[in-house]
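Supplied in structure tokens, the structure appears directly below.
A protein chain is absent from this complex, but the other protein chains hold their places.
Labels run A, B and C following the written order; every chain starts at residue 1.
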Amino acid sequence: MSDIRQFQTHPEVEIATESPLAYSRQRSGAPAITVSSQVMLRERPFQGHLTLRGGAIVLDEALRHVLGLSLPSQPHGLNHDDSGERSVQWLAPDEWLLIVPGGEEFSLETRLRDALGDAHVSIVDVSGGQTVIDIEGEMAHAVLMKFTHYDVDPTVFPVGKGVTTGFAKTSAILRRSSASRWELVVRRSFADYLYRWLLDAGEEYGIGVER
Amino acid sequence: MFHIYCPYCEEYREEEEFHPKGQAHLSRPEDPDDCSDEAWGDYLFFRDNPRGIHHEMWVHAQGCRKFFNITRHTVTYEILETYKMGEQPTITAETNTARPAATASSADDRAATEVKGAQGVQA
Amino acid sequence: MSQSTKQPNRLAAGGSVDRTRTLKFTFNGQAYTGHPGDTLASALLANGVDLVNRSFKYSRPRGIVAAGAEEPNAVMQLGASEATQVPNVRATQQALYDGLVAYSTNGWPDVQKDLMSWIGKLGAPFMPPGFYYKTFMAPASMWMTYEKYIRKTAGLGRSPSEPDPDIYDHMNRHCDVLVIGGGPAGLAAALSAARSGARVIVADEQEAMGGSLLDSRDRLDDQPAHAWVTTALEELAARDNVTLLTRTTANGYHDHNFVTLHERRTEHLADSAPTIEGRRQPRSRLHRVRAGQVVLATGTHERPLVYGNNDLPGNLLAGAVSTYIRRYGVIPGRKLVLTTSNDHAYRAALDWHEAGHEVVAIADAREAPEGELVEQARKHGIRVIAGSAIIEATGSKRVSGARVARIDRDGFKVVGPVETLDCDTIASSGGYSPVIHLASHTGARPTWNEEVLGFVPHTVKGVTTTGGARGVYPLADVLADGAEAGAVAATAMGFEVATEARHVPQATVVTEGAACALYQVPHEKPTLRAPKQFVDLQNDVTAAAIELATREGFESIEHVKRYTAMGFGTDQGKLGNINGMAIAARCLGKSIPEVGTTVFRPNYTPVTFGAVVGRHCRELFDPERYTAMHQWHVEHGAEFEDVGQWKRPWYYPRRVNGRLESMHEAVVRECRAVREHVGILDASTLGKIDIQGPGAREFLGRVYTNKWAKLAPGRVRYGLMCKDDGMVMDDGTTSCLGENHFLMTTTTGGAAAVLEWLEMWHQTEWPELDVYFTSVTDHWATMTVTGPEARKLLAEITDIDLDRESFKFMDWREGRVADVPARVFRISFTGELAFEINVQANYAMHVWKTLFEHGDKYGLTPYGTETMHVLRAEKGFIIAGQDTDGSVTPEDLGMHWAIGYDKPFPWIGKRALSRSDTRRTDRKQLVGLKPRNPEVVLQEGAQIVFDPQQTIPMTMVGHVTSSYYSPTLESGFALAVVKGGHQRMGETVYLPMVDGTIHEAEIVGTQFVDPEGARQNV
Partner (left out) sequence: MQRYSGFGLVKHALRHHEDWQRQWRNPEPKTQYDAIIIGGGGHGLATAYYLAKEHGITNVAVLEKGWLGGGNTARNTTIVRSNYLWDEAAALYEHSLKLWEGLSQDINYNVMFSQRGVLNLGHTLQDMRDIQRRVNANRLNGVDSEVLDAKGVQEIVPIIDGSKRARYPIMGASWQPRAGVARHDAVAWGFARAADAYGVDLLQNTEVTGFKILDGRVVGVHTNRGDIETRTVGCVTAGNSGVLAGMAGFKLPLESHPLQALVSEPMKPILDTVVMSNAVHGYISQSDKGDLVIGAGIDGYNGYGQRGSYATVEHTLQAIVEMFPIFSRVRMNRQWGGIVDTCPDACPILSKTPVKGLFFNCGWGTGGFKATPGSGHVFAATLAKGEPHPLAAPFSIDRFHSGALIDEHGAAGVAH
């Protein structure tokens, strides 16, 4: 075995998967989106999530080389590739979150490790432990204001920013990937709590869930 | 409710994202086996508890998870600076002797102190 | 119930109520009407309701005094149904809505015929301040009985007895400038700040913004003042950078400009928040605001004068009289006498006169009052009696007269004959107190300003006080001051404020004469013998009480307040505190600032618990964390145990012969399944930390007590973690995945703390070690398959070679389980053959279900935490936090084998183990206990003694930490800590129980089942 043991989590055959919100939809339902819905939710599960830790310079080089994506060097930076399907986000001075289409994460990790050589870094697959919830609609930021003490005024939270901060009684990652879309990256075990919180807080605005 | 400048996130965040971790700049004795019980007890349990300027360690638990230091006045609760682990404070009780040791009524002189927090301090 | 449709005190015109619409409401069961725009107080006054409550201590009749937050008397019970009851609502701040139901909070059988008033009248002389400290002491045994009766008189309103049907929420807000108060100063500040581009929030507690301008006689830009309010609000509302919040009270100012704003969203509409298109909306909302700058434009509160019987219904604040007339079109009486120390209060007399009612006289305490308002009054033919004041009101349930006399303020005596004037209303004004509450919430002490005759706020960083709140009173000055304050605040936030942004309207200038200092009005009799002169109306604190307190040696104002209860009501002494201080100062021969200062605490006005709680209640009180198999557990009838925030299956009761198993039955069955066949546990909640880097191995050696230098890839080791005081904090297994790659597991409850612990040591002490820690708790789902049949079952669905030689105990392997890539760890917490299967959580349900598809024939049984506890205890495996309590060392646990004393680095906890107390041989040590009677299951927490004959207090030598019935042993058994227990094997200890029985048990080793460990090694 090598110094670091990578692990391909995906089976070679088709296997039924359950997203972190599978139980929640059954327990709490998913209110339909109507014309009067001012807030809409959508889960985007089963993506590849990798936590990168290490020095910014080597990681940036490797990431450019492998994905053509540059590492945000400034706090709270969020970069997307041209397709918009792959993103890398600053989490801490030595930590970034890479989100890619589901299934890419293993080979991506391998390629990154190849590119990184002996550099002291850590790459950890956390795909099973996180999911992404999109929040859209004219009152999306109002729901977020109930949800987090972070300043989510669209005039001061630009597109391309992402933060880890408190949401109700836990924490999550909030990103603004486009003018109209906010993304919450939540941990699996807290997903149900956060989902129920969103439904409750969004009731006033006719919140609906894309099914 | 403190508004704390995280020197790693480079912005102010709400107190709820942080955990206080006690006195800053404690260091574990290099050779514990050489310590007397007295010295080891001091390291474990005896902390500065000033009424006035205090250096304390906090962790940005709901953010970048980094530990850092804060210089804070324990009566006015004013945060005078925040700085990264490994750096030294620029404001101490000694450099700040212009301010009298605070007494119960001296929340008054809160206005007198300048905040250096926003930029943090690069050592 | 009779219906009164007339509103005898409603003026035909004036005010901003909508006379075209009628609202019905009831007060004390009597039906009344009012109009949109009314408060409950203005509607009651319009209906001629004088008596609204009985006082707290003396049961004296009380009426409405004020028109805002400072009202002490009109404190009501609201609510049409049991669940919607709200205690202690101030009628002056409650908008009238159709169907409102209100009751007085005191008075029995009712407020008119209150029997308690007789007790109040007869008993009053015996109830000086602090009387309860001086009596009810004999005999000692009677206090609880006395107290029962004292408590019966307690309180104002009552709590509902049913849960709240409404919801509440929070809104976190950020702004550059928060303006508190939407009166002239606040609006001017908001305009100048907003025009600079700053993000501005304006909060005002009233139903409409405008503050004093809503009932002002002044004109702005040659229009009525309220017209300018409309213009200003239109401009602000049109701006994207401005948020206007009406019915929103700034209740607490906290450190670093954090302010809580309580917005009453539906309390003006109905008893319970109406739904909108079937959707619930919050009854009220708490805004948690972090402001760059705060502008306090909170205005003033008028102070009443303190004279005899000043609490009779019909005694009002002068300003309140104006407000009721001008804003609500209500005149609260027919014949008015005004008693004042200043010009401003003359407005009440002028408004009264203009409303067509009689102003009998104005008693002005100043020798030579002069000023435009005084002149106007004289011009109207109103009698002004200079150098005089009302010394006493007369009447029984309503003012019927005013006794006016010439007074010597400095000598504190009446110096002329007393004239009794016939009247039904007395308006009084002793000046104005800046509303400085918020500025002192963080401990800054206000200072007395002799010119203003009031306390003004001390400077607070990031806060600008403006207008009346800092003692600026003429309207033109207030507007200019407000505009300046807004500009200062915006500038401080980096915005440029142009000159034209500070534009304010032109105000008419009214010249006012100087006010004089007057608080308590002297009476012919000394204070202790005079009719009651109230200072704090809500708490029935009189001038005499304050005098008495000072006589008894209570000289600090804090002592006076506490001894008399002054300022401790729901109005927090907004009317009375300054008067009380002045009276204390007079009694002590000191000046007001010498007596002390006044501090306020949040809240400015009371806030509903529900609003503070917001959504963090009921189902959302605390997160519930679930594993990927949770739904299966629910569907299979699991009972759950709360472990930290996780919901873990506790046991799975089955329906047997139509009856659900008890926990004991289920656990016996589950235990047997594991020991005899195979069981499965959802172990996903264990904390899992991925550790990478060349420094990982060294790091593990420093934070664990045992050795890690030689753990090879493919191997797993148990580790024990201490704090530097030598006490066990957590434990778990760590696997070597690669030379520089480890997977650490922690206890379920300890996961977050351990990760933070590792980060702390790395970041603060050993940054030179190249290592990174990442939580993977949620990424992996973990299922433990354990029991003699575990290998057979797993073999059916895995490609991993499970042979005991190639996959040894404490090895891990990777491969496929149910086609899903898995890491399988051969570790055992049950003492049986066991495999811990880890798969990516999204595939977990498939793997779990597949195991059951194949497991049926082996008797695969899901088991919960209770069975897990029994099985591990039979093996003597500890649970950190249950068998340890922060005072237990690894040595105490008998885990010498896990202590690497000879490791080169002085690992965390090592040094502390050689302190004198940790070296004692009679420390409490972990042992097994075998009850002499096998049917006995000792109580967890039972205390242990060596000598059962000893009388109480007995010498306790330890306690039971874990105790269960073992289906394997067919006996109860326990783990316990016992003093010097390791050296006492075979000895008998005793466990005296609450019911008097004393259990006997033998001290034995901690491994009850398979001490050789053969079963897990098969």
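Here, contacts are C-beta pairs under 8 Å (C-beta built on N, C-alpha and C of every residue); 3 or more make two chains touch, one makes a residue touch a chain.
Because the structure is predicted, anything quoted here is derived from the model rather than measured.
Peer 1: Check the whole complex and report which displayed chains the hidden chain contacts.
Peer 2: Per the contact definition above, the missing chain touches B, C.
Peer 1: With the full complex in mind, choose from C:379, C:529 or C:710 the residue touching the hidden chain.
Peer 2: Looking across C:379, C:529 or C:710, the contact with the absent chain belongs to C:529.
Peer 1: With respect to the chain omitted from the figure, which of C:616, C:636 or C:792 is a touching residue?
Peer 2: Of all options in C:616, C:636 or C:792, contact with the hidden chain holds for C:616.
Peer 1: So which of C:358, C:940 or C:1010 would be touching the chain we can't see?
Peer 2: C:940
Peer 1: Which of these touches the unseen chain: C:158, C:226, C:590 or C:854?
Peer 2: Per the contact definition at the top, the residue touching the missing chain is C:158.
Peer 1: Over the whole complex, note the residues of chain B touching the chain we left out.
Peer 2: 1-2, 15-16, 19-20, 22, 37-38, 40-42, 44-51, 54, 56, 72, 74-77, 102-104, 107
Peer 1: Could I get the residues of chain C that touch the absent chain, sorted low to high?
Peer 2: Counting over the whole complex, chain C touches the hidden chain at residues 84-88, 125-126, 128, 131-138, 140, 143-144, 147, 150-152, 154-164, 166, 168, 252, 254-255, 258, 260, 288, 441-443, 528-529, 544, 548, 551-556, 558-559, 562-563, 565, 568-570, 572, 601-603, 606-610, 612-614, 616-619, 621-622, 624, 641-643, 725-726, 881-882, 885-887, 912, 915-918, 939-943, 945, 952-954, 956, 959, 961, 992-994.
Heads up, the rule we're going with is that only the chains that are shown with their structure count from here on.
Peer 1: Provide the C-alpha centroid distance between chain A and chain C, rounded to the nearest whole angstrom.
Peer 2: Using C-alpha averages as centres, the distance is 33 Å.
Peer 1: Quick one: which residues in chain C touch 2 or more of the other chains?
Peer 2: Residue numbers touching two or more other chains: 290.
Peer 1: Could you list the positions in chain A whose residues touch two or more of the other chains?
Peer 2: If we look for residues of chain A contacting two or more partner chains, we find 149-150.
Peer 1: Hey, which residues of chain C end up touching chain A in the complex?
Peer 2: Per the stated touch rule, the residues are 169-174, 199, 276-277, 279-282, 288, 290, 615-616, 619-620, 622-628, 630-631, 646, 690, 692-694, 713-714, 737-741, 770, 772, 774-781, 814, 816, 818-821, 823, 839-846.
Peer 1: Sort out for me which residues of chain A touch chain B in the complex.
Peer 2: Where chain A meets chain B, its residues are 75-76, 91-93, 95, 149-150, 163-166, 171.
Peer 1: Which residues, counting only chain B, touch chain C once they are in their complex?
Peer 2: Listed in rising order, the residues of chain B that touch chain C are 1-3, 14, 19, 21, 27-29, 31-33, 35, 37, 40-41, 43-44, 57, 59, 61, 65-67, 75-79, 85-86, 105, 107-108, 110-111, 115.
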